[in-house]
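Missing here is one protein chain; the remaining ones are kept as they sit in the complex.
In order of appearance the chains are A, B and C, and numbering begins at 1 in each one.
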Amino acid sequence: MDRLKVAILGATGIVGKELIRMLEKHPYFELDALYASRHSAGNSLQVDKDGLSMEIREADAEEINRQHYDYIFSAVSEQSATILERELRGMGNRIVTNASGNRMLPDVPIVVPEINFKEISNLNKGYILANGNCSTIGLVLGLAPVAEFSIKSVDVTTLQAVSGAGYPGIPSLDILSNVVPFIQGEEEKIVAETHKILDSRNRTKFRLTATCTRVPVVNGHLESVTVEFDSIVAFDEILDSFRLFKNKDLPSGLPTLPERPIILQDAKDRPQPRLDSGKPGKMDGMQVSIGRIRVTGNILQFVLVVDNLVRGAAGSTLLNAEVAATLGGQI
Amino acid sequence: MDRLKVAILGATGIVGKELIRMLEKHPYFELDALYASRHSAGNSLQVDKDGLSMEIREADAEEINRQHYDYIFSAVSEQSATILERELRGMGNRIVTNASGNRMLPDVPIVVPEINFKEISNLNKGYILANGNCSTIGLVLGLAPVAEFSIKSVDVTTLQAVSGAGYPGIPSLDILSNVVPFIQGEEEKIVAETHKILDSRNRTKFRLTATCTRVPVVNGHLESVTVEFDSIVAFDEILDSFRLFKNKDLPSGLPTLPERPIILQDAKDRPQPRLDSGKPGKMDGMQVSIGRIRVTGNILQFVLVVDNLVRGAAGSTLLNAEVAATLGGQI
Amino acid sequence: MDRLKVAILGATGIVGKELIRMLEKHPYFELDALYASRHSAGNSLQVDKDGLSMEIREADAEEINRQHYDYIFSAVSEQSATILERELRGMGNRIVTNASGNRMLPDVPIVVPEINFKEISNLNKGYILANGNCSTIGLVLGLAPVAEFSIKSVDVTTLQAVSGAGYPGIPSLDILSNVVPFIQGEEEKIVAETHKILDSRNRTKFRLTATCTRVPVVNGHLESVTVEFDSIVAFDEILDSFRLFKNKDLPSGLPTLPERPIILQDAKDRPQPRLDSGKPGKMDGMQVSIGRIRVTGNILQFVLVVDNLVRGAAGSTLLNAEVAATLGGQI
Partner (left out) sequence: MDRLKVAILGATGIVGKELIRMLEKHPYFELDALYASRHSAGNSLQVDKDGLSMEIREADAEEINRQHYDYIFSAVSEQSATILERELRGMGNRIVTNASGNRMLPDVPIVVPEINFKEISNLNKGYILANGNCSTIGLVLGLAPVAEFSIKSVDVTTLQAVSGAGYPGIPSLDILSNVVPFIQGEEEKIVAETHKILDSRNRTKFRLTATCTRVPVVNGHLESVTVEFDSIVAFDEILDSFRLFKNKDLPSGLPTLPERPIILQDAKDRPQPRLDSGKPGKMDGMQVSIGRIRVTGNILQFVLVVDNLVRGAAGSTLLNAEVAATLGGQI
């Protein structure tokens, strides 16, 4: 089988590089081109372990469109991506994106396949298919399993790793032996995206508040979650919901889809970012670790860790493309 | 005026050493003796900047009682302190303690002077007067100003510094570039102590959940707090409550009492542990920094930082003793 | 072929656990038993990824000797190992050890196979075969390639990771945002062991000084090395010596022997501990990374990084056993 031809926009960033790594020897997709802003154009990036490198081209809508890529992966962090993605969509391209600029558009679904892959549609014309923010993806994978119990409110405090801020990201002088309790726009994204992703499963929107902090951790976002349900829940039922969570309607055999999206951590002091996510470059990282589950009446507390570079970014973009390609009959 | 004669139990720990530092040239109290467990006895500790040192004695109830100290400061971390404190109380001594063992006894008040100094009573016979756990003290100083608005529920996630775990405390291999989302007994303490301290001000107990994490920060606990009120609150009223919070009935001139217990941080990314608490040895640290105040309907979110060694431990023990000595007419 | 039956002494420590991991599916050796001190005996440790676990037995010379292991791997950190290793040797056992207690005995060779594997002898009776200290192994692999140029003196400053101190090792309160410029006994070990290992190659002992520091890094020791030669050296010759270094007399096909022991790092800011060694559990880590090579007249400066858990400990112990088994005709 010929593999589908793909390009990466924003190839020079952390997420772009992670995508390059995850696309190496991918069974569906063949990396054909790298794009970035003008000042990186002309440089080269290594694209496999044997040292093969590929030149970076300047991201220009006309020129990208001419290449007729099967999929365009967007890992651009700057606001400029917003326009470029829409232009390319207008020209009929399929955009699978990690960028946040278009996520909240009504015709752009934010897809976490285990939750709402059926929102992928219109597969025969140009579209933008988004994954959520790194913290959002972790949160919704933690909430979806228990959404059947009728959620009244959710409060989340995130402890986010520095790799989530991109490069150069947060200066070391700000974060060494410190916590910075503010991440621009992050809390708003979590609230809006979580509702958009979970809405189809949980009609009455619950109240959701978020507080986002940055901590001196290389990789792996930890989230402390408190859920209030409308009525009392049983500890064992909650545990089973996490453990058994799986979307049986998903196509089977997707290369980046884990058997189950959640790993339950039994140890009383887990999950931990360094032990339960990966450092940049780690191969797995598509599962969310959940632990410290406590139930008191109608209140559930738990802690989750999501690998912000893999499941929280590049891995989710890739998984969304795998689902789209399968649903679209290209695989 | 002759200063009151005091001894420290548990002088060799982090909190004990901070107490020694804070007692240097204290206007009310004169440090007369240091006590610790048998294996430290016979060693010496430096007690002032000029290098003066004092021998450590083995903590034995009979021997301590014979010295007729005006106040005994207890900074013992081990469970054994629980018995010793009660024995000494039984012999008629005044114990002002940072240890947790006796805090929840009905006849031991947990006092944060700005909130409930009037619970100090029975000043003429032996007693144990406790301050709260380091995280509790920060939390109740953040909740007391807004308790007038009728609190329905509180959820707190703490990001606690390693100095709060004592010495040797948490191994570096566990915490470097990591978060450990579990601290033995801490969440239970926060819930029980917060209710005990605030009870007299807020009759109907609100629901309170806590999740405690350890982060790679030297000193300064950060807490992310979400408060649900019974009805809608106004941002400006909340701000004024924090800014103006003060207990006007407190005796004036207490050496360790700050003019106001709360510093409001205007910057959007404050408070931060490294900037808004102190490193071990810093002189101030009695104020709690509060920032990131957000109000949405009947929901209040904010972030606080408390210096866990000063206001969260040694400084609160000392302040409680200052209040007791003043109320008791010794000053 | 039946695999050789091995046991691990000190199985519960960091190095013991790394050995367990490296022995999983090893082509020569089959893990048959775990030993540790009395207080760990009776517990179990996981020995493969599928969750198989093995009970820990109390380390007793008589009982160990009765089992007739082909090899006994010693990863014991305490001084007590010194006696136990000698007792077992006296009973005719083959001990391959990472422990330091017997390293400097005249009849215990310290072997880094690429340098001095020929010192392994007396293969038919009981022996102790040691690898060096974690910092020593990195240093000698950096010096051996250039030893042909007649070294006059070497000065090394190490920046050692916390995993090198074992568990619990160094308290986080001591090392967060700090450097501790002292590691008990380390400088003496580096000096004595380096001379013992390199002696056969470089008759006139050079002057060697070491300063050892601990830095807040999870894994990977960095060493800054300055070498003075008797005469001027050429940059290109030095580079070639590092690049081409290899011991052609070594048996081929050893499972844990890298193709070349040194990776030259071209980037001006490499090697770095986090990028050029592994985190605990990483599979490779047997190569030393060398970079920042500067030559000025007869002076050579360079920086190396050694994975202190793999090449600096468990991996070297295992490699030594592989060499011994091959030389002894057991493979």
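Operating definition for what follows: a contact is a pair of C-beta atoms (placed from the backbone, for glycine too) under 8 Å apart; a residue touches a chain by one contact, two chains touch by 3 or more.
Worth saying up front: this structure is predicted, and the values here are computed from it rather than measured.
Asker: For the chain that's not shown, point to the residue among C:Asn65, C:Thr211 or C:Asn247 touching it.
Answerer: Going through C:Asn65, C:Thr211 or C:Asn247 one by one, C:Thr211 is the residue touching the chain not shown.
Asker: From the listed residues C:Arg3, C:His26, C:Arg243 or C:Arg274, report the one that touches the chain absent from this view.
Answerer: C:Arg274
Asker: Which chain B residues touch the hidden chain?
Answerer: Contacting residues on chain B, toward the hidden partner: 176-177, 218, 274, 279.
Asker: Just checking the interface: what residues of chain A touch the absent partner chain?
Answerer: Touching the missing chain: residues 14, 162-163, 165, 167-177, 216-218.
Asker: Using the document's contact rule, name the residues of chain C that touch the chain not shown here.
Answerer: 153, 155, 157, 159, 176-182, 207, 209, 211, 213, 215-218, 222, 224, 226, 228, 268-275, 291-292, 296, 299, 301, 303
The rule is simple: only the chains that are shown with their structure count from here on.
Asker: For copies chain B and chain C, work out whether under half or over half of the interface numbers are shared, and give different or same accordingly.
Answerer: Shared-number fraction above one half, so same.
Asker: Using mean Cα positions, find the chain sitting nearest the overall protein centre.
Answerer: A
Asker: Counting only Cα atoms for the centres, state how far chain A is from chain B in Å.
Answerer: Using C-alpha averages as centres, the distance is 41 Å.
Asker: Roughly how many whole angstrom separate the Cα centroids of chain B and chain C?
Answerer: Once rounded, the distance between the two centres reads 47 Å.
Asker: Which residues does chain A have that touch at least 2 chains other than itself?
Answerer: Within chain A, residues 176-177, 218, 274 contact more than one other chain.
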